[in-house]
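A quick write-up on the structure given underneath.
A single protein chain has been omitted; all remaining protein chains appear in their positions.
Letters A, B and C name the chains as they come in the text, with residue numbers starting at 1 for each one.
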Amino acid sequence: MSEKKSLNIGLVGYGFMGRTHSNAYKRVSDFFPDLGHRPVLKAVCGRTEDRTKAFAEQWRYESYETDWRELLKRDDIDAIDICTPNDQHAKVAIAAAEAGKMVLCEKPLARTAEESTPMVDAVEKAGVPNTVWYNYRRVPAVTLAKQIVDSGKLGQIFHYRANFLQDWTISADLPQGGEGLWRLDAAAAGSGVTGDLLAHCIDTAIWLNGSIADVSAVTETFIKERVHTATGEKQKVTIDDACIFHCHFANGSLGLFESTRYARGHKALYTLEINGADASIRWNLHDLNRLEFFDHSDDSTTRGWRSVHITDGDMPYMDKWWVPGLCIGYEHTFVHHVADFLASLDSSEPCAPTFRDALETAQVCDAVLASAKERSWKDV
Amino acid sequence: MSEKKSLNIGLVGYGFMGRTHSNAYKRVSDFFPDLGHRPVLKAVCGRTEDRTKAFAEQWRYESYETDWRELLKRDDIDAIDICTPNDQHAKVAIAAAEAGKMVLCEKPLARTAEESTPMVDAVEKAGVPNTVWYNYRRVPAVTLAKQIVDSGKLGQIFHYRANFLQDWTISADLPQGGEGLWRLDAAAAGSGVTGDLLAHCIDTAIWLNGSIADVSAVTETFIKERVHTATGEKQKVTIDDACIFHCHFANGSLGLFESTRYARGHKALYTLEINGADASIRWNLHDLNRLEFFDHSDDSTTRGWRSVHITDGDMPYMDKWWVPGLCIGYEHTFVHHVADFLASLDSSEPCAPTFRDALETAQVCDAVLASAKERSWKDV
Amino acid sequence: MSEKKSLNIGLVGYGFMGRTHSNAYKRVSDFFPDLGHRPVLKAVCGRTEDRTKAFAEQWRYESYETDWRELLKRDDIDAIDICTPNDQHAKVAIAAAEAGKMVLCEKPLARTAEESTPMVDAVEKAGVPNTVWYNYRRVPAVTLAKQIVDSGKLGQIFHYRANFLQDWTISADLPQGGEGLWRLDAAAAGSGVTGDLLAHCIDTAIWLNGSIADVSAVTETFIKERVHTATGEKQKVTIDDACIFHCHFANGSLGLFESTRYARGHKALYTLEINGADASIRWNLHDLNRLEFFDHSDDSTTRGWRSVHITDGDMPYMDKWWVPGLCIGYEHTFVHHVADFLASLDSSEPCAPTFRDALETAQVCDAVLASAKERSWKDV
Partner (left out) sequence: MSEKKSLNIGLVGYGFMGRTHSNAYKRVSDFFPDLGHRPVLKAVCGRTEDRTKAFAEQWRYESYETDWRELLKRDDIDAIDICTPNDQHAKVAIAAAEAGKMVLCEKPLARTAEESTPMVDAVEKAGVPNTVWYNYRRVPAVTLAKQIVDSGKLGQIFHYRANFLQDWTISADLPQGGEGLWRLDAAAAGSGVTGDLLAHCIDTAIWLNGSIADVSAVTETFIKERVHTATGEKQKVTIDDACIFHCHFANGSLGLFESTRYARGHKALYTLEINGADASIRWNLHDLNRLEFFDHSDDSTTRGWRSVHITDGDMPYMDKWWVPGLCIGYEHTFVHHVADFLASLDSSEPCAPTFRDALETAQVCDAVLASAKERSWKDV
């Protein structure tokens, strides 16, 4: 274990993602002791002072701010981590890059590809380390899936399918907008399940199976009006409650994607499956410690889907945790992301997905929404 | 048990479906003793005499024919059961109806809706009992799903998804056409997975969730040329190896369907799921004795997907078989279909799906194939 | 398909097992066409004439008897199949053997090893083909397990565990004795779950893992008194409701067995697992088309329990049925048993388990019950 440099973090936003990121910064050095930097929780920034202060105390941030512009001015901040609603991502990220800060941005990069593009330009022009928190790449089972794909074991890929199913917005009594509910307001979120959930599926898909060439989509808004918390009045719901699309990947395989918040019985069921000529892979978020693997080269009478418990020390990231059979959880994906980000500082390599990587996902999302609107195929 | 009348069966075709139907006729009276008719295996008809004769001996048919027209002339035949390749369905069925025979036809009804329509006209004009062997309606778990849907327990339906995944045609060495492989030849089959597999999914979907209004599809033929067994030469493959479509149901729910023969690791995995506001249902053919059911009205801390083993006597058809916990298999669906057909003779009610019911499935299949070809939405 | 000889069956008893056996005789020639004999349902015998006659009509037996001694006198009967309550097995089997009939006997062979021994002597002295219907050996997944064990793939065996869990006798209102309920009356059944359920587990275990050397058991009767249907009065319950034992196998491995009719939520859950140094196997009756297999020689990062769907043509018995992915059910095990019995007539080899094989299971059951009674280890 070498002497570590501090990496001073300035966190913007203290909601659900603010918690997951804070936890990751605090745990990474205990479990990844060989990295050159140790994150320090320097400051958290939020608009509401009492809440921001309470968050700082609970998580032991050294200080807090109520204006993110002040945060950017501080010399004791190395990296800005953006956990705001999506409509704030672009301006904070661009200003942070211009201020020479590293930038870590919650996904999706912004509400649209158009809004995302200057963010990419800004970090690349500034030459600052940057990454987008598509955390599911770093579920060990998913990382292992990537290694298996890269090994060529799957052979020619025929099919990629993924869905992300939830059921938390079925009640018509749920309002939209405001704290905790901005994801239901297209002005803040950009879109509904497409940007919130399918963006995860698309990021993983591009990583595992390459670029998406064209898409054909349908979206639906099942509940047309909801009370908006800002106005107290019923307003038209402008997000997509559900989105389905099929597509061609550049490698010739067919893709199938679905997301909804109206799939009764599913809480956060992100499922993916890849079918190759020689082998197939399947995974889901509700059982994240397992990878299912089918190898056609097994003896025919004992060939079946293997349920692999991804907890042994030779599996991705797992030498850092416990012993075989002992599960990790959702938040570990963020610890892994921070660890890889710190490693990227040591190696001066980019930490994927970068802003540029995330732009491609935004472009697919835009094509999906355009396809649904125009009822026609769209090239990405 | 009343005195039974004989129902004399004339089977046309002795392939895979010829076996499943023959078995069903032979078993039904042992397990459903209260029906008014007992099927009698009067004659089987096939083009190749030695094979037809061997089949007749193995299954103990009383006689055989090598020309189906001869079969229609026989007074000792009450019902014609059509198990030929799809391109033969229409002419045999129409002639059988015109000869006043009951007609049981393997699915799909014919290669297209256009070819199917005169079949419907024929049986309706003749007024003969008719049914199409969409056997999966009669998996007890699927029949129970129908009862649950009809009870209203699911509430408003938001999503219906189904897929039928196989992997048996991945090898490029597999030829097309001829015995056992006519399903790979569009001339005989009409289409690939759309008519062979998705037709099953569509039939069940319409039964469970009502009509399909419009569709947007994509198809793919992964292996472009295969040797044709008739010519011994490489010929263009004209079937769809894979087909995906999304759709709107008339009730406002979204549908998602996929079928492929290139999903490595899946043998005959027909899966369906319905998500309602209040409850959801899930089923798959590899575990056909189970129904998964999620009831949102359960206590929140013990609410989960129930894995229901559909083997108790109060479940559909199961009072006829064994005791709780003891599985039935694939072929029982055909026994149930025969039992229901016999019951329909007793009651003079139609036995669903009738030719007319199956025409709707053909219309959806046609819209799917047209949508894929023209890359646009198609109304059904 | 060769010319077949008739094998004339005389069935004694028409209860649950009478149905499963009758079905097996009727189906076997359709699916196993190459055997030298075709079973013919010659006669069924039962004490109550109207029920026996109704059974004969439903299953199309050519005749019926109300005294099994009459059956033995008939020259047109080749084989006696015993499906009576357990207390009748010995006398019928011994007389049948003495009459020179082949004998097929439902399990367990008799109520005790002492009662079973003269049965073994009788069939061996008479030199008649004989077998005991421990049908679970012939679930294709279990037969495959045997092939895997015999291949040596498992390496040294450390553990064998099996249980058979039911919940159908939990209600205190259930009476004992009489038709359908003789299994709850020790006078008729010999014991409770030990002879009814654990006997199955023991038969499979000896087949897969060799002899059992010694046992240590506990039994329990949760409901002490039940109305007896014969007397209409409350009587002491003399069967074991639950039985657990551990044991040493002759090969040095440890065994663990449990059976109960008080495991709420389990219908007929027979589960077995074998752990060897190199590989393990797991199976259960509720999902009988699957075998779970763990192979330690797989690559460490993709090693897991394989869920193998035992439906392909290269799996035991499955070339006789349908196509990959299509399930068979409980009753197919009896068809397989008949097929193997018929094959044994062709080859003049014994059809396992023979009466002698089944005697060993009876001896283990006796040791188990003695151990429980005396609260001490018992050698077998």
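As a convention for this text, a residue touches a chain if its C-beta (ideal position, glycine included) is under 8 Å from a C-beta of that chain, and two chains touch if they have at least 3 such contacts.
No experiment lies behind these values; they were computed from the predicted model shown.
> Who touches the missing chain here, C:Y270, C:W305 or C:F355?
Among C:Y270, C:W305 or C:F355, only C:W305 touches the chain that is not shown.
> Check each of C:A250, C:A277 or C:A370 against the chain that is not shown and name the one that touches it.
Looking across C:A250, C:A277 or C:A370, the contact with the absent chain belongs to C:A277.
> To test your reading of the contact rule: which positions on chain B touch the chain that is missing from view?
144, 147-148, 290-293, 295, 298, 300-309, 312, 314-315
> Mind pulling the chain A residues that touch the left-out chain?
Answer for chain A: residues 1, 16, 20, 22-23, 26-27, 29-30, 33, 54, 57-60, 166, 168, 266-269, 285-289, 309, 311-312, 321-332 touch the chain left out.
> What chain C residues would touch the chain not displayed?
With respect to the unshown chain, the touching residues of chain C are 158-159, 161, 167, 170, 216, 218, 220, 222, 242, 244-246, 248, 252, 254, 256, 258, 260, 262-265, 275-280, 294, 296, 305, 375-377.
As a working rule, only the chains that are shown with their structure count from here on.
> To the nearest 5 degrees, please report the angle of the rotation taking chain A's Cα atoms onto chain C.
That rotation is 180 degrees, given to the nearest 5.
> Which whole number of Å gives the spacing of the CA centres of chain B and chain C?
Spacing between the chain centres: roughly 35 Å.
> Give, as an integer number of Å, the spacing between the C-alpha centres of chain C and chain A.
55
> I'd like to verify one number: the distance from the centre of chain A to the centre of chain B, where each centre is the average of its C-alpha atoms, in whole angstrom.
42
> Using the touch rule from the top of the page, what residues of chain A touch 2 or more other chains?
305
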